[in-house]
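Here is the structure we will look at.
Excluded from the complex is one protein chain; the other protein chains are retained at their positions.
Chain lettering (A, B and C) follows the sequence in which the chains are written, and residue indices restart at 1 in each chain.
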Amino acid sequence: MSLPENSQRVLSYVDALRESAELEMSNDENVFVFGLDVDDHKAIQGSTSGLVEKFGPERVFTTPLSEDAMTGVAIGAAMAGMRPIHVHIRMDFLMLCMNQLINIAAKSSYMYGGSVKVPMVVRSMIGKSWGQGAQHSQALYSMFMHVPGLKVIAPSNAYDAKGALAAAIQDDNPVIFVEHRLLYPTEAYVPEERYTIELGRARVVRSGADVTLVGISNMVLECLRAAELLEDAGISAEVIDPITLAPLDTDTIVQSVQKTKYLLIVDNAWTACGASAEILSRVVETMGTNAGADMRRMGFAPTSCPTTPALEDHFYPNPVTISKRIFEMLRGTAKHWEPDSKKAELAYQKQFKGPF
Amino acid sequence: MSLPENSQRVLSYVDALRESAELEMSNDENVFVFGLDVDDHKAIQGSTSGLVEKFGPERVFTTPLSEDAMTGVAIGAAMAGMRPIHVHIRMDFLMLCMNQLINIAAKSSYMYGGSVKVPMVVRSMIGKSWGQGAQHSQALYSMFMHVPGLKVIAPSNAYDAKGALAAAIQDDNPVIFVEHRLLYPTEAYVPEERYTIELGRARVVRSGADVTLVGISNMVLECLRAAELLEDAGISAEVIDPITLAPLDTDTIVQSVQKTKYLLIVDNAWTACGASAEILSRVVETMGTNAGADMRRMGFAPTSCPTTPALEDHFYPNPVTISKRIFEMLRGTAKHWEPDSKKAELAYQKQFKGPF
Amino acid sequence: MTKAISDLLENSSRLDIDGLLRIYEKLLLIRRTEEAIARIYPSDKIKSPVHLSIGQEAVSVAVCDVLNAEDVVGSTYRGHAAYLANGGSLNQMFAEMYGKDTGTARGKGGSMHLVDMENHFLGSSAVVGTGIPVALGYAMAMKKLGRDALVTCFFGDGATEEGAFMESLNFARLHMIPILFVCENNGLAIHTKTSARWATDKLCQRVETYDIPARRIENGDIFNMRNAALDAVSAIRQGQGPQFLECFTYRWKEHVGPGEDYNDDYRGRDELKPWLENDQVTRVAKMISLEDREAIATAIERRLKEAEEFAETSPFPEPEMLYTDVFA
Partner (left out) sequence: MTKAISDLLENSSRLDIDGLLRIYEKLLLIRRTEEAIARIYPSDKIKSPVHLSIGQEAVSVAVCDVLNAEDVVGSTYRGHAAYLANGGSLNQMFAEMYGKDTGTARGKGGSMHLVDMENHFLGSSAVVGTGIPVALGYAMAMKKLGRDALVTCFFGDGATEEGAFMESLNFARLHMIPILFVCENNGLAIHTKTSARWATDKLCQRVETYDIPARRIENGDIFNMRNAALDAVSAIRQGQGPQFLECFTYRWKEHVGPGEDYNDDYRGRDELKPWLENDQVTRVAKMISLEDREAIATAIERRLKEAEEFAETSPFPEPEMLYTDVFA
């Protein structure tokens, strides 16, 4: 499943989110958008802009700072047949509504014997850089992957963002929708019409022969950049984007690892009990004893996120650290290799500059 | 590190918890115990019984139903130099205070540059059986393992329960302390004096040659029972109890797997992004390419927990399903093997009978 | 005109004999159901925690009596009374407690998670307070969808201590959501009295600071509660937004399970006494003819017998059902 280019139009991730919500709201009047500040002039970095003007304050509205109860409100409205999109400007704030998400949303269909549906979308953004620090930079999706009854999606490009958001809205289950802030300005070819992408289907975003790189969310881009650097070392990297984290498409990854015999999962989160642990475990379980593959994980440093750039720079995997890790896996630690520093600089993502 | 028997006294898990709290409270007047119903006549199934009588209501007190704020209160008191033990009768209720645990407790030492300590213990119980259902049976420790700054302990026997609780109380960090309800009546040799066990150190609870079984919390017992059943099939199982889930003692497990070449992690929780995923991933990463070992996970069914015994019985791993899985791993699916049904029945844990 | 007489007039002007019979039938149904469960429980046929409503029947019956068929009810793990007052199926309720496939949640929910969406009874939750914002969201949807329905949400005194309760009050009034909050204040959360959990008992005053009209009914009188509910419900239907009732009541049995626990050290039988004397089932019984009473009782015994048989003879869910309904 490669990224289609059969559209002439280039659109940014943030506009894809906006457009997807607009199209789904036009199509189904039960869809509504709410959450802190969705209707102000900043419009969640633009991702909800124009919606209140088009659909009015009954369908696009802010809330008090009451994440816990507001999540219950979303659940109740969903049970009544509506399709709420509940927006949080930081994923960290979902910790305030874990009870409703884990104990009610995830369980209602099951606990009430299938007599209840909870079609809701919880959008939240992962922050990064500019000293956002320990409480504004977490990517806590593995907590949701852990719990049956929730779907989790983390698209890495505008095309998938639009299609996945539409699929999430149309889905009859609670969906945790994760957006990395640094992806917002990134562009892709995006058709103008409504479409969905299939949830639970990974995408090979770059073919390669020597190593399989699985990137999550923003780390897909970092992996692509690392893959470019690795060309200089004669290493051909395949890059896979799971897109949906729950349910997870293990097969696409396993097929690639069977070919390359090397797997590095690069997560935009901590590795302990993270998405990367789940992916690695599944590949091992699927491939069985004689996999003979080398499999590793990279993610946040096992620390809270510091604000100072002097440390923050070392907190995240980046194209250089990713490509060096791959080189070590494939060629051993005896040889030392550094990616070309000019190229590396180009590869590094543009720094996003606050304030936000 | 095997279980010491140099004590003549046999004590139940629940009494070990109680005794440990009592000894630590006697030793350090900054230790206090609070949480819903810690001071009523049921005393959290007996685990806090006698404490209010001995230490008075200033040091042992119930709270309003306000898990979120009460967790903040524990954190604040800990920052001021006290050592709160905050008790929750169900681990599921921790979802109400995730914000304080994840965004404040886990991060304070780091986020405030080491100028703050948060020495607190969060005790919580995992429920099981008697139709406790979806919201009273979750074991959500992997969420805490995911986040740097928290320690997580899940002792499986009375000796470790006493020593680990003391260690947790004396630790200068927030510790999530997990107790399976079905372990409460189980007994072990427990010294009368104060002692701690070393956090971050696993224990080989049964030596074996053919397969490594890692059990977590109550699943240690199920693994031991499965190991007995497997003797009939001529399979010698080594059983390891990590005790501390964060930080995790990978080495002890790896050593065993290097010997047995088979690893089954049996968790008392969901496998997706669970403790079992982390353990499997670490073993793979440590052993590298040529591990050649077969590694698998078992845990809760990937569903919410149903109340009816007709389904609940299939939700949990048990000695029969564990031993059969091992047999399959070692001998292949071609041969069919069932543990002796009489023995299996004996092996099954005594059913715990509600109401609670 | 004395207050007693005016109350009486008001009662009678609002409730005819049919109403009285209807109320008595509900009261007795709940009472007898809970007694049946307490009787059956030691047999271990019900393998799941039960939180009985005995003693608290009048609150649910009074409030549900003034609701329309389209209205929606949300309740708690102590939800038998509300479920039955709202017209839930006795057979399915018993089957659910027995863990049978024919139960309200096909055996997956048990007593704590009764549900009856056809009858507009929201599934209840065993995590205290969590049903409140969910009911609120349902009510918000009723308003947005232009449905002529309101939501009544029952919860205990303990639930009011959870932050989500206050968050819900604020949002309810801010958006003028058609919801009736009913606090069943039985003075206890498990074994802990309100005095050990509440800084003050000014709950209604607190609710009023959100401009949500609040009334406290302390005497357990089913007609007082019904009248208060009637006023509240008509205010809601007139678009006046959320309303609040705090109804004092008393839990006769232990917190969970079929027994009594007056010998445990947190309360004595003296506390029960006034509530026993004030028992609304007995009181309303006296207001109707012996004939009616017997007819109602006979019908209820028959229904209970049927329900027990239905539960006994229904099949357990097949093992494959473990994996169904994780997703809708």
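Heads up, the rule we're going with is that a residue touches a chain if its C-beta (ideal position, glycine included) is under 8 Å from a C-beta of that chain, and two chains touch if they have at least 3 such contacts.
The structure displayed is predicted, hence computed values, not measured ones.
Taking the complete complex into account, B:Ser108 is the one of B:Ser108, B:Gln135, B:Asn157 or B:Thr260 that touches the chain left out. Checked against the full complex, the candidates B:Thr48, B:Thr71 or B:Gln170 give a single residue touching the omitted chain, namely B:Thr71.
Residue-wise, the contact with the chain that is not shown comes from A:Thr303, picked out of A:Thr286, A:Thr303 or A:Thr321. Residue-wise, the contact with the chain that is not shown comes from C:Gln205, picked out of C:Asn68, C:Gln205 or C:Asn219.
Only one of the listed residues, B:Asp172, B:Glu198, B:Asp232 or B:Asp251, touches the absent chain: B:Asp172. Taking the complete complex into account, residues 30, 32, 58, 63-64, 66, 68-82, 84, 99-100, 103-104, 108-119, 148-149, 151, 172-173 of chain B touch the chain not shown.
Counting the whole complex, the residues of chain C in touch with the unshown chain are 161-167, 169-174, 196-200, 202-203, 205-206, 209-212. Of the residues in chain A, those that touch the hidden partner chain are 36-37, 40-42, 62-69, 92-93, 95-96, 130-136, 301-304, 306-311, 314-315, 353-356.
The working rule: only the chains that are shown with their structure count from here on.
Think of the whole protein's Cα atoms as having one middle point; the chain whose own Cα middle lies nearest to it is B. Between the CA-based centres of chain A and chain C the separation comes to 43 Å, rounded to the whole angstrom.
A straight line joining the Cα centres of chain A and chain B is 31 Å long.
Counting partner chains per residue, chain B has residues 68, 92, 95-96, 133-135, 302-304, 306 touching two or more of them.
Within chain C, the positions touching two or more other chains are listed as 103, 107-109, 113, 125, 127, 163, 326.
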